[in-house]
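Sharing a structure with you now.
Note that this complex is displayed minus one protein chain, with the remaining chains in position.
First chain written, first letter: the chains are A, B, C, D and E, and each begins at residue 1.
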Amino acid sequence: MSHIVHDFNEYREKMNGRILATDNLVVKRFFNLDTNTYQEGALPAKSKEMLGLVASMVLRCDDCIRYHVQECHQAGVTRAEFFEIFSVGLVVGGSIVVPHLRRAVEFLDALEAEPK
Amino acid sequence: MSHIVHDFNEYREKMNGRILATDNLVVKRFFNLDTNTYQEGALPAKSKEMLGLVASMVLRCDDCIRYHVQECHQAGVTRAEFFEIFSVGLVVGGSIVVPHLRRAVEFLDALEAEPK
Amino acid sequence: MSHIVHDFNEYREKMNGRILATDNLVVKRFFNLDTNTYQEGALPAKSKEMLGLVASMVLRCDDCIRYHVQECHQAGVTRAEFFEIFSVGLVVGGSIVVPHLRRAVEFLDALEAEPK
Amino acid sequence: MSHIVHDFNEYREKMNGRILATDNLVVKRFFNLDTNTYQEGALPAKSKEMLGLVASMVLRCDDCIRYHVQECHQAGVTRAEFFEIFSVGLVVGGSIVVPHLRRAVEFLDALEAEPK
Amino acid sequence: MSHIVHDFNEYREKMNGRILATDNLVVKRFFNLDTNTYQEGALPAKSKEMLGLVASMVLRCDDCIRYHVQECHQAGVTRAEFFEIFSVGLVVGGSIVVPHLRRAVEFLDALEAEPK
Partner (left out) sequence: MSHIVHDFNEYREKMNGRILATDNLVVKRFFNLDTNTYQEGALPAKSKEMLGLVASMVLRCDDCIRYHVQECHQAGVTRAEFFEIFSVGLVVGGSIVVPHLRRAVEFLDALEAEPK
């Protein structure tokens, strides 16, 4: 796995472990709810991941973008579809989104370069 | 047409007219680009409107939410689908989104109450 | 009860009812979690309401501010304490917070003017 | 004076009075500092008001926008210049700024319609 | 002192020095006001630091979060109390706060691992 993909997932997992190791019920239930949000429902899981991605872009959170780029990639979102999601994020959120778009494309490039 | 739907569209149209009456090329091109963003492409127009809606929710802009609720409604988004979009907006954006969700549901109720 | 306090609470309650009338499990669980967040714990409920207020101020959501001003008022936060919370919100969030501070003080004035 | 200009200034003045009536030193010093920020310096006051306006646009605060539109108008900013400030705000901040642009133009129209 | 704590404080101090080396009165007064905001008053200093922490979380600024985690830690905030502040930040600000929570907990872990 590429360096940036591996590092992202390793840190994310390690620190989620640290967070859940402290016994705070609200935090634990929030993490649980977050997972449930993206499950298949009236909308397919793929659509929900796309919603999560564009929301992360306009709020300009690199780690959230990386996470949803990865989930979308696994759900079969194509590069053309990714760029249409990016175009909505860019037009709604403005040029302030551009640096995050650069890092999103770098991450997507890394995901696409991985052996299947 | 219900009061809040009519008033929203009337004011929007009137002031867009005022904005475009001033001859600023960047502003005009931005408005044009904004329209093109939501056209059918690799993703269907309906999916793009849903992306526009969730982006508007997490950025907490009532007028943008109203506009995309209306566009989604016309594109055939069902109430169950609307609430799944809302659920992503709520979990990504937090409880700060709730007051905007109230006004979104009020607007959706008004749209659904209109004779077809 | 003063007009702005009454109208705020009436609309809030009505639309929360409309939101919960649609059977979306994630939305319902989020509302439930939101309520649990402010319950007595390692920190007293009053402290948590103060945290909710300052978070609402820097995120500049008038309805969230009104809600937490009301909750803080009921929890016994004094005017001097309110203004220290406001001062943190103002310095962290900047002058962009000022218009929300005006409406927060208007709401607080209305709450304090009510017969006990 | 037009209705929206008069109402804006009256409410602003009344509530600023209420805020400063409570003796909180940090809040008072912040208000004072805010005033000093826009005074003539290495940059002319007009340039600083333009900076204040574009900052208010991308942060999407209607009252802050109105205030700086008014200050810019008094400092002699022309309609063509206003629209170039708006174009920067729009491109940096994205389409989420559009509803605020509508209200900014409505306010500017009201200011320009006033007898000199 | 751990690496991340030491590096954070060293860079912060160095660059604050560079900022204050330029003779801008508004910037200097802002820094001064910022310090005064968190002093003991109607609310204890510890409460104010907690307010600063939750405000920093929902605005998603890692350095501000680190600073207030450190100040809260010195003021005696316990891990259980920290997680209740985090829970308010998470529920108000949404899942977009999660990556900042990870880094906050990493910093808190580093502070707690230091010899007293």
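As a working rule, a residue touches a chain if its C-beta (ideal position, glycine included) is under 8 Å from a C-beta of that chain, and two chains touch if they have at least 3 such contacts.
Only a predicted model underlies this, so the values are computations on that prediction, with no experimental measurement involved.
Enquirer: One chain isn't displayed here. Which of the visible ones does it touch?
Expert: Taking every chain of the complex into account, the missing one touches A, B, C, D, E.
Enquirer: For the chain that's not shown, point to the residue among E:L59, E:V77, E:V91 or E:A110 touching it.
Expert: Answer from the full complex: E:L59 touches the omitted chain.
Enquirer: Of C:L25, C:A45, C:I96 or C:L111, which residue touches the hidden chain?
Expert: Only one of C:L25, C:A45, C:I96 or C:L111 touches the chain omitted from view, namely C:I96.
Enquirer: Out of A:D7, A:D23, A:E40 or A:D109, which is the one that touches the chain we can't see?
Expert: A:D109
Enquirer: In the complete complex, the non-displayed chain touches which residues of subunit D?
Expert: So the residues of subunit D touching the unseen chain are 33-34, 37-38, 41-43, 47-48, 50-52, 54-59, 64, 78, 80-81, 83-85, 87-89, 91-93.
Enquirer: Which parts of subunit A are in contact with the chain that was left out?
Expert: 60, 79-80, 83-84, 86-87, 90-91, 95-96, 98-99, 101-103, 105-106, 109
Enquirer: Could I get the residues of subunit E that touch the absent chain, sorted low to high?
Expert: 11-12, 15-16, 18-19, 22, 24, 26-27, 30-31, 34, 55-56, 59, 61-64
In this section, only the chains that are shown with their structure count from here on.
Enquirer: Which neighbours do subunit D and subunit E have in common?
Expert: Common contact partners of subunit D and subunit E, which must touch each of the two, are A, B, C.
Enquirer: Rounded to the nearest 5 degrees, what is the angle of the rotation that puts subunit A onto subunit E, matching CA atoms?
Expert: 120
Enquirer: Need the CA-centroid distance for the pair subunit A / subunit D, whole Å please.
Expert: Distance between chain centres: 37 Å.
Enquirer: So how far apart, in whole Å, are subunit C and subunit D when each is placed at the average of its C-alpha atoms?
Expert: Going by mean C-alpha positions, subunit C sits 27 Å from subunit D.
Enquirer: Which residues of subunit C are in contact with two or more other chains?
Expert: 26, 30, 33-34, 37, 55-56, 59, 64, 80, 83-84, 87, 91
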